[in-house]
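Before I ask anything, let me first share the structure, which is written out below as structure tokens.
A single protein chain has been removed from this complex, and every other one stays in its place.
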Amino acid sequence: MANAMLIDESRCMACRGCQVACKQWNDNPAEETHNWGSYENPPELSAITWTKIKFTEKKEGDEVKWLFLKQGCMHCTEASCEAVCPTGAISHQGQYVLVDQEWCIGCGYCVAACPFDAIHSIFESEDGGEQKATARKCVFCVDRTTNDLPPACVKTCPANALGWGDRDAMLAKAKERVGVLQASGFPKANLYGEHELGGLHRLYVLVDRPSAYGLPDAPKHATSTVGAQWLSGIVTAGVVAAVPFWLLFKRQRAKEASEGGEGQ
Amino acid sequence: MLEISRRQFLKGSGVSTGALLLPPMVPGRQEVPTFALHKKVGEARTICPYCSCGCGLLIATDSTGHIINSEGDPDHPNNRGALDPKSISVRQLSTSPHRLSKVMRRAPGASEWEEMTWEEAIPLVARRIKDTRDDTFQTTDDNGVTVNRTNGIAFIGGAANNDEDCYIAVKLARALGLVYIEHQARI
Amino acid sequence: MTNQWRDLKNSDVVLVCGANPSENHPASMFHINKARDERGAKLIVVDPRFTRTASTAEIYAPLRSGTDIAFYGGLMNYVMENNLYHEEYVVNFTNASFLIDEGFQGPVDLDGYYSGFNAETQSYDKSTWAYQTNGDGNVLRDETLQDPSCVYQLLKKHYARYTIEMVESVCGMPRDKFLEVAQAFAATGAPEKTGTIMYAMGGTQHTVGTQNVRALAMVQLLLGNTGRPGGGVNALRGESNVQGSTDMAILFHIIPAYMATPNAAKHKDLAEYLEKETPSGGYWVNKPKFLVSLLKAWWGESATARNDFAFDYLPKISGGIDTYAWIAMFHAINEGTVKGLWVMGQNPAVGGPNARFEKKALEKLDWMVVQEIAPTATTDFWRAPDVDPASIQTEVFLLPAADAMEKEGTIVTSGRLIQYRPKVAEPPGQAMGDIEMMDLIYRDLAKLYEAEGGALPEAVLGLNWSHGADFEKICQEINGYWTEEVTDDDGNVVGTAGEMVANFTKLKDDGSTACGNWIYSGYWVPADDGDGNMVTASKRRGQKDPGDLGMNPYWGFSWPVNRRIIYNRCSADSKGNPWSEDKALIWWDAAEEKWTGYDVPDFSKTKGPGDAGFNDPFIMLPEGKGRIFGVRNEGPFPEHYEPLESPVTNALSSVQFNPVVKRWDVDSGQDVGDNIGTSDQFPIVCSTYRLCEHWQAGGMSVWLPWLAETQPETFVEMSPELAQEKGIANGERVIVSSARGEIEVVAMVTARFKPFAVNGKTVHQVGIPWHFSWQGLAKGGTANFLTPHVGDGNTGIPEYKAFLVDVRKAV
Partner (left out) sequence: MTLTWKWELVIYLWIAGIAGGAFFTAFLIDRFTGRKHEQLPKIAVFTSVPLVLLGSLLLVFDLGEQLRAWHLFTRFRVSSPMSMGSWILLLFALNGVVMIALWWSKSFEPSEAKPTVLSRVARVIRPAAAVVGILSWIEFALAVLLIAYTGVLLSATNQPMWSGILLLPALFVASAISTGMALLVLVLRTGLGRLLNHLFGGKGEPIPSETMHTMGIASIALGIIEIVVLVGYIVWLAFFSGAAGAAAVAVLLTGPMSLIFWGGVVLVGLVIPLVLEVVSARGKEAVVGSVLASASLILLGGLFLRAAVLLGGQMV
């Protein structure tokens, strides 16, 4: 039985209790920020900000919509971070995708590979500089959730927009909610995460297209084309690059041979 | 002095940069191992000091009485464990290095505080109150009605204080004859 | 709040107007969402800006700041025009059927004024604003509501002018939006439906703040929503214990539990006070018991029948809000009348209106004592960035205080629920609880008066301070106790000296009881927690919820007498039966001949059908009826007036702004003074408000890194239209200026703000959160540097929510 987090964005009111509850439980310090013309801060997830609300404003005719997205690690079934991790420090433990902090070397590859920008390895040091460390991200509060406590963010949600439990049960609940929303003026309501990347363990009820929230409509596994990429490199080396060499130096050789012949 | 450096900012977090460190794991496990809670959830129950919803809090402290965890009280009917960002932050409210922790006096014209003890400060405070009260006390008004008041001292109270704090403050202020008594409810 | 937070789940329609629960009372959304999930309830948000609450609402309708009365007036007009009011409720439970004095005239007749206006004193002679009575003093009524002099007909006539077109042109609320809101909310006039109105400072912080609240309370009476589950008039109180601090009367005009502060002009002695302050009917007839018990609590042995129970030790005021209330008090500080200021957890340099003025007034003080938990712009006002400490002669004492987790106490929710807080953490360094430090101060004062004498030393030395800093004893005093052994008529002992009274019904006016706050009486005595355990009432944690209405009667203690919904007699119809099964709260049990149900009846328990006053649910009022016609300083029905600073002229009458507000003009024309701006210089409407991530004047939030991270600094929200007009881009620094001063902040350009079309004119509105100052990790311009020194006509609450500014790009 795999658990999943259900995030009903039609209920989220962006109070950001989840954002701070995550820091509180996981003892993550604050980031120094400035207002950049948005309620949203920190501007991005980071090694010390594992979940946050992304604010998106959208005008639909005369009406304005304010969309909130609770960002964080999706614990993908087909996890890009796990695939690209060179040391195997990132692994599935049941549905959890976890980084072994004792084994991770902090190369940052997972950071680039994540389709959701959910994992990071840069820390701000006390003097304001940056330092690289092991990769950190949402762990679904694994110490809580394996001890029958809900994740800190789920527990704290005053809007009741978050749920935690058996994935099938969460899926059923999400689908029911999507149905209710579609019938009550949100024709674009949809469920995100059921099939993406083999099934996410964060399931979203959205009232608009995923991309309207800043989610990839079709998230892609980082190494889905890696074979073709290797091939591309090798073919380029072999065909595109070697061919001119072959032509030029063959010609030189031939010329040398003929010149040599003439000279002798 | 008044600028907050990066160091102070992080220090104010009251936590180290060492986030939840997971122990070594065997990759690709189907069954999830049980991880030990990295800190106490807390048993002490109190009520949030921010808005008037009166949500229940669970608080855990370390051996010195400093808060190491704060989250919602799942048994509280008002919030059932839920909390907004402020309520969760009571941990930093209590443990902040920016909290006032010393009795201080600022002398007239001075540009800095001077630290003192309660034993030094309280007699000075009582003296100022008494002198001003005695100097400005009105026993009767122009019509000869007993008014027993002072216009020389004003009290402004907080709306985040406990009932009993407020009660004692009002009792004391009225007994001293204060009529300028106001607080957040007015503004 | 008349109701409880948890009761929101019983609501069919939740109208939020002048509040922002998602941001400022997030836990309420838990219960609102429950109502939406379980009952299909609708959430309606009426607000000048599209807030985080609006983002999840079923209906959002914009409204220009300061036009609530026009909106509610339009709503009442819609309800009456379409006969959607709750007739049985209105006829039986309100004063709609009461006939009003023939001489009464209103704005319809007098171009914006009510009868009795005195232009010189800027006040009303209210003698015509009265009920018609017959020879016996009984009020004349017309239960058919047809008499042109009856309240209902006067109301109808008054609000007939508040047409949909008028609402649209005054409020800038599109017609279809208004209709959507009106239809949805008026549907709660059906007997089985209830709707709640949630308001907060968006409603009250106006020169017509009291009348804004009156207007929405009238809506609730017309629709039969008050006193019922899922209904009510729900003020979302701004702070964790502003309810309690108000109950305890940290206000000039009251002493604990809502009794008037003695006034030299009216109350020369105890007898005169009791005579004038005790009404002829309603529960307040018991006021003498409450007052004498309070005096006994305060002056103990020194309070005897012979000395009027030390009534004279209570200082008397000589004036009202224009003399003593916040703004007036800061004028008294400014002019040097007040020489010493004692501050307990307050921050006027950030939170006060025209804060530059109030901050400057502090410089005139001889001394200031501050009990505080963190540095604020007030504690360190003498070294603010714009002042020279050497020029300020104020002596300041800073007493470090324990915060809420670090001391014992009780606090009261917006729903009057008293809850106990144990000490759960250690205070830092020398910090201690406010009670402890005030105890130290009192003991030193007593020593000084003992040794030196002085002004009226009896009041100080005679003060009953036997509790010292003992928390338990203080609670017992607030709860009330017998001062001596008392026996009933049959000679049974009902109380022994020092024993706590069970509740305020036991209080006496002969000095045999002492009680620090009668409405809290019962909060500290053991009570059933629902599982048979006797636990101090405010400490109870019983989970049982009979009726499943969210009353949770075994959790904590809700004043008065653990009543969860006040005026709950209204939850049953004129026969005493529930209006509907799912909202049955209390009802008349004919077999048992008493009121019963899931809440403590706010009514005489045995008063049955046929008894006089069976349909008088509002027991604190002499007439027992909800006041649709209710006297306030500006008139008995709310009338729309523009804010003192407004970009438009009043479309409803030639009276531009509330005629009874006091206009201050100290140092006007100077850089720091009581300046009022005009729309030619300052064409933009501005509101201040709070953010979910910060708290009030910042002392409890701006130093917290997690909160500073989420909202690091002051900003001003404005529409893209205004930004374009002013050449401002999102995220740029801008200067917002008013007649009082200017601040530099970050511009947040957002479609959530939209210009209003008011009477054919485009009115821009901007908004600024007011938490910030130069102190803190999160900081920035102080919004209250811009707000005006003008207050509501009844309460003096400053007009923070509607004033004029201009915006320009910072260079």
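We call the chains A, B and C, going by the order they appear; numbering starts again at 1 in every chain.
Keep this in mind: a contact is a pair of C-beta atoms (placed from the backbone, for glycine too) under 8 Å apart; a residue touches a chain by one contact, two chains touch by 3 or more.
Please read these numbers as outputs of a predicted model, since none were measured by experiment.
*Asks:* Just list which of the chains on display the missing one touches.
*Replies:* A
*Asks:* Check the options A:184, A:229 or A:258 and report the residue that touches the missing chain.
*Replies:* If we include the chain that is not displayed, A:229 is the one touching it.
*Asks:* Would you write out the residues of chain A that touch the absent chain, in ascending order?
*Replies:* Its contact residues with the unshown chain are 43-44, 46, 80, 83-89, 103-109, 111-115, 120-122, 130-135, 219-220, 222-226, 228-230, 232-238, 240-242, 244-246, 248-253, 255-256.
Operating definition for what follows: only the chains that are shown with their structure count from here on.
*Asks:* For which pair of chains is the number of C-beta contacts greatest?
*Replies:* Per-pair contact counts point to B-C as the maximum.
*Asks:* Return the chain whose centre of C-alpha atoms lies at maximal distance from the corresponding centre of chain A.
*Replies:* C
*Asks:* I'd like the Å distance between the centres of chain A and chain C, where a centre is the mean of that chain's Cα atoms.
*Replies:* So the centroids are 47 Å from each other.
*Asks:* With chain centres defined as C-alpha means, what is the inter-centre distance between chain A and chain B in Å?
*Replies:* Their C-alpha centroids are separated by 39 Å.
*Asks:* In whole angstrom, what separates the CA-based centres of chain B and chain C?
*Replies:* Measuring from centre to centre gives 23 Å for this pair.
*Asks:* Got the chain A residues that touch at least 2 other chains?
*Replies:* Expected reply: 15-17, 19-20, 24, 29-30, 32, 158, 160.
*Asks:* Chain B: which residues touch two or more other chains?
*Replies:* 9-10, 12-13, 79, 82-85, 88-89
*Asks:* Which residues of chain B touch chain A once you look at their complex with the stated criterion?
*Replies:* Going by the criterion above, the answer is residues 6-7, 9-13, 15-39, 41, 69-72, 74, 79, 81-85, 87-89, 91.
*Asks:* Going by the contact rule at the top, pick out the chain B residues touching chain C in the complex.
*Replies:* Per the stated touch rule, the residues are 2, 4, 8-10, 12-14, 44-55, 59, 61, 64-67, 75-80, 82-86, 88-90, 92-94, 96, 98-111, 113, 117-118, 121-130, 132-137, 139, 141, 143, 145-187.
*Asks:* Across the complex, what residues on chain C touch chain A?
*Replies:* 22-23, 26-27, 29-30, 33-34, 37, 50, 52-56, 692-693, 705-715, 730-732, 746-752, 754
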